[in-house]
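Below: the structure, in structure tokens.
Apart from one protein chain that is not included, each protein chain of the complex appears where it belongs.
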Amino acid sequence: MENIYLTIALAPLLGAIIAGFFGGMLGRKATHTITILGVLVSTVLALYVFNHHVLEKGEIFNQNLYTWMQIGSLNISVGFLIDNLTSVMLVVVSFVSLMVHIYTIGYMDDDDGYTKFFSYISLFTFSMFMLVMSNNFMQLFFGWEAVGLVSYLLIGFWHHKESAVEANLKAFLVNRVGDFGFLLGIGLVLAFSGSLDYAEVFSSLDNTTNQQLWGLDLITVICLLLFVGAMGKSAQVPLHVWLPGSMEGPTPISALIHAATMVTAGIFMVSRMSPMFELSDVALTVVMVIGAITALFMGLLGIVQNDIKKVVAYSTLSQLGYMTVALGVSAYSVAIFHLMTHAFFKALLFLGAGSVIVAMHHEQDIRKMGGLRKKMPITYWTALVGTLALIGFPGFAGFYSKDMIIEAVHFSSLPYAEWVYYAVVAGVFITAFYSFRMFFLVFHGKSRVDHHTEEHLHESAPSITFPLIALAIPSAVIGYFTIDPMLFNGWLDNAITIDAEKHVSMTELSNIFHGAAAMIPHAVQTLPFWMMVGGIATAWVFSLYRTQWADWVQNKFHRTNYALESLYGFDRFNEIVFVGGIKKLGNLLWKVSDMGIIDKIAVNGSARLVGFIGSVVRPIQTGYVYHYAFFMIFSLLIILTWVLFAGDNPLLQIEF
Amino acid sequence: MVSLSDYLILSAVIFCIGLVGIFINRTNIITLLMCVELILVAVNTNFIAFSHFLGNEAGQIFVFFILTVAAAEVAIGLAILTLLFRNKGSINVDVTNSLKG
Partner (left out) sequence: MMNTFQFDTALLLVALPEIFLLSSIVVILLVDLFLTKGFKQVTYYLTQFSLFITGLLAFNLIGHPETVIFSNSFVLDNMASVFKVFMMGATMVAMVYSRHYLTQHSLFRGEYFVLVLLSVLGMMVMVSGYSLLTLYLGLEILSLSLYTLIAIARERSGAIEAALKYFVLGAIASGLLLYGMSMIYGISGSLNISEISAFASDANLGSRETLIINFGLVFLVIGIAFKLGAVPFHMWVPDVYQGSPTSVTMFLSTVPKIAAVAMLVRILIDGLGAMHPYWSDLFMVLALLSIALGSVVALMQTNIKRMLAYSTISHVGFIMLGFVTGVVTGYGAATFYVLVYVFMSLAAFGIIILLNKKGFEADQISDYKGLSKHSPWFALMMLIVILSMAGVPPMLGFYSKFFILQQLVSAGFVTIAIIAVVFAVISAYYYLQIIKSMYFEDSEKEIVVSAPMDMKLILSINAILILVIGLFPDFWMKLALSLF
């Protein structure tokens, strides 16, 4: 088996290397054939592994393959841990990646960076495999950084676009915050367990009992720090600001990286760490609340977006919030379940959006579309499947996963769970509203497409429509078929630990579950279903039936609208705190100089404060040597005073 | 009988004069060099005093080395001073502030 696991990871890497170094020589056709072949091999083998582990209940594979370094007793290795969780992730990642590879042939057809792009996405696939297959924290972190790096490269892929570069930098910087939190968490894990291996860490969790750090339990601090990492990668409030910006990258990577796989790495990581999170109710509550905030408020932002990709991006944020909520209420398998269904239908929606964008000659404003249904039938029907799955229409994939999340919250006994329940139910309405608003505006109603584009409007090439169909099928049915084994029949049991006595959500869920088919008629009697119907109806009214009402509402509630359109001021807040704050700090000591990127992002208007404090502190580096000398000697005096008088050493008592 | 502490206080005073001289002086770089010398003299006083009262000659040997190094240091200092004068036409401390921030 070991060789099979290795092949899964290395096949895309090989493809990436060949495409990266010899792409120019081989030409386009050979390049995409090789990379697709690499991913195809991985996909087939991933299915085999899935069969072996999940269906045939094979043994968990946990082995170090190569020792990277050995510091004292600390061993850092490259190793694989293949259990059912990993198997599920492997299938999802490889399948979506394969679809995106195929899709790219059509989508990037007219781009100069064709071979480079294939190389990047194959490299990404490799990194993602390493991340999910890891058996230790270090490799997890490396995979984490590697997927991040490829993601930055791809966001800035069209680097002649100013906005792409800015988005790229923003993604990099915001993720640094998350990554360092994550790294600190890993450091603390290392500190208490002396190891980075998952199995060893989980078996030494007893060491943390009754240990305190900063007034919190040690395990809480660790979980919170790890969760900061997850917040960065999985774009949870307030570290979510990079994800909408990342839409500047080509659409295939929005589907692969920023919807289906990389952004769910945080969800995966928390599930992997379930033995740790289970020990801390405080951490779980934080996870749940952050998730609920993200789910609700990011959905609201989706309503006011007019860029087709931005709408899907905000919906991704909101769905990630749902997954995080599921993690918070200890329904890890539900989170992974939603991760899986979401990967399919969100990749589908993104690729569908990409298909529309190509047809519209890279016009992304949904106000300038409309009536595309007739011109693009395949895109239309697949997008309908994706949308229904997203809003959780009974029977579709998203229905099962989302319904389970809502029910899980309902049963949770954590503090604030009640509020979170209302938030996620309200989220259903909002999801339905923005999804169908976009759907109606794009595909229905009168055409608002300009004349020139209208003439050339036609269905996309087969390499684009094939992945759409291939993704539409699981989006429709996968929930129905997998809900029972995945949640209640132990597919994930050997990877996830739940303290069933304290956190009862999963037990309660299995009590009320009577089969996938029975859920559909039952759903009609529940609140979420009617919220969804209400959302669709509202969307219909505002975008098709009485479009002028939308304007009226917008005018009437311009303040709310402003808050939404300015993204709740989060961007501005982050600019001030993370970028501007640092900048100000620098300015306090130094003169304002006009240069580069930081200035462009940073807020203006700090000049007066800067001038004042600057005039006080500026003599430090005046260039005059006597000031330097004075500063040195002044520091000496302060240090002397501190050292000699801080302790019980009264200087005056010395006698020689 | 002059006690050890008398020597130490003397040297501390010289040391402080040297230090203060460096940043109080805002005119001439040669004064800077003289202040540096004062600091070294203070240290030498310390060493000799300790050496004498400890009955241990290592401190006095150290002083010889410090004297030698001080001579070399002054030679280099004056050389830099000459170059400065050639470049800026002045040996005023205030002329050296083009590097800052």
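Which chain is which? They are A and B, in the order written, and residues in each are numbered from 1.
Here, a contact is a pair of C-beta atoms (placed from the backbone, for glycine too) under 8 Å apart; a residue touches a chain by one contact, two chains touch by 3 or more.
Every value quoted in this text rests on a predicted model; they were computed, and no experiment measured them.
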Footprint left on subunit B by the chain that the document does not show: 15, 18-19, 22, 29, 32, 36, 39-40, 42-43, 46-47, 49-50, 54, 56-59, 61-62, 65-66, 69, 72-73, 76-77, 79-81, 83-84, 86-88, 96, 98-101
Residues of subunit A in contact with the chain not shown: 67-72, 74, 141-142, 145, 149, 156, 159, 165, 169, 172-173, 176-177, 180, 183-184, 187-188, 190-191, 213-214, 579, 582-583, 585-587, 589-591, 593, 595-598, 620-621, 623, 625, 628-629, 631-633, 635-636, 639-640, 643-644, 649, 651, 654
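Rule of thumb we're sticking to: only the chains that are shown with their structure count from here on.
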Rounded Å distance, subunit A centre to subunit B centre (Cα mean): 62
Interfacial residue positions of subunit B with respect to subunit A in the complex: 3-5, 8, 19-20, 22-26, 32, 93-94, 96-101
Of subunit A, residues touching subunit B in the complex: 590-591, 621-627, 629-630, 633, 655-656
